[in-house]
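All protein chains but one are shown in place.
Moving on to chain A:
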Amino acid sequence: MGKRRKQRQRKRKAAVDRDVISRLPDEILCNILSFLPTRTSVATSVLSRRWRYLWKKVQALDLNDDFFYTPELSRNEAQERFLIFLKKFEPLLLPLPMRKFCLSCPVGQFGYTDLIGWIEHVIGRVSELYFSVRTDGQTYELYFRNLHSTSLVSLVLDGNIMIVVDFVPTPSESIFPSLKNLELHVIFNYVDLDLLLSGCPALETLRLTLIDFRLEAFHMPPSLKSLTFEEQYSDSEDVTLELLEVNTPSLEYLRLTLRGCYAEILVCDYPNIKRASLDISRKSGNIAWVPKLLRALCKTKFFWLQVSTIECLICAPVLDLPNFCNLIQLQLDFHIFQSSLLIDLLHSCPKLQALKIYISQFVDSISSGSYLKSRNGWTQPLSIPHCIVSHLNTVEHRGYLNSPEEHEFTAYILQRGLVLKTMTIHTKYSLESKSEIYEALSEIQRGSSMCRLEVN
């Protein structure tokens, strides 16, 4: 064996054995550590000499307290220990510009002021702040008077926090001028929530999960690109709110889960909208404006209408569907299969490629079975929807009950779908029924030679 070959072999072996990760520069290793909870990143100091002091340079603090809850300690003791643990990191906060600060812990009366002190100290210097509190049922106040920050880009607040904004933000004196991402989960005091939003002029992403939301008029910041708004009510009292304003022309993503009744919604055109998902409960106030919202969303590419929204559409006095010129995927959750609404929707999306139908019927199978078999709401459409012959290539139907109406609709698509590639049917029935359904549908002459039928 020549000398060169031996050398090459040795080099190759060394390359495989080498500790490659430690040769990455400090900056990159610290970035990796910044994605870990601080407790873990501190512990990496024992990996090797190279890693010993890296954690001190990490520009992120991610402190959560899960590991303090051992069976030996009481809740109070665990909380105390956590606060002591926190104090250990105070020196870190001083010199470094901190990119990210995450704090997740339970809070009792005595610990709260300490934590707020931390937040106030840190907020002017971090770009991402995540604060999650679990309280013993009590609600704690977070005063935004002392919390403005020009560096903050992302803020997540989670827990029984009461937002207090006891001043009116002006364009020159906004609370968070650089904030792009805001997430609020289960926050109280909604009057000031509107004020808080008005103090974030650059906001692009907003996620709200609110319980017992009661606000006269709620205005979304006009700079928004993505809005997720979910509200729930702990009691069944009928809540009516006056106004929801979504005047956000840059909107690209919208997800609404509304349980309350909104007397009025203000929308504008959303030329950049890409995805929309609507779950709007069927209250009389909402039914009046759901079609208007659909028209504003006419440029979307992906659309998901959940059960309650479909009910709103069925009850709408005049259903003036817009032309969904860009729509390529549509998902519809029906309570009861309605072929007429389905055909109307198909008429309005000429470029639709994928259609998903979910039937969520929570009715007794015996009684509904006979009802469904007697009722057939299918009427042959006067003209064939354009998407069926030109673009529709995937159809998925879940919760198939093999009613005459469903069968007629499926047959219609199979016969006229000239570019159909897959038709998938999911049913809860037994294996024999599945093969029956498969046989019945296989007999239909298909418009597309490459169409594959599947019954699961």
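Please note the rule applied: contacts are C-beta pairs under 8 Å (C-beta built on N, C-alpha and C of every residue); 3 or more make two chains touch, one makes a residue touch a chain; residues count from 1.
Criterion: contacts and distances are computed from a predicted model.
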Expected UniProt protein name for the omitted chain (select from "SKP1-like protein 11", "Adaptor related protein complex 2 subunit mu 1a", "Auxin-responsive protein" or "Sorting nexin-2") would be "SKP1-like protein 11"
Would you indicate which residue among A:D19, A:D166, A:D235 or A:E432 is in contact with the undisplayed chain?
A:D19
Residue list for chain A contacting the dropped chain reads 15, 17-24, 27-28, 31-32, 35-37, 40, 43-44, 46-50, 67, 301, 328
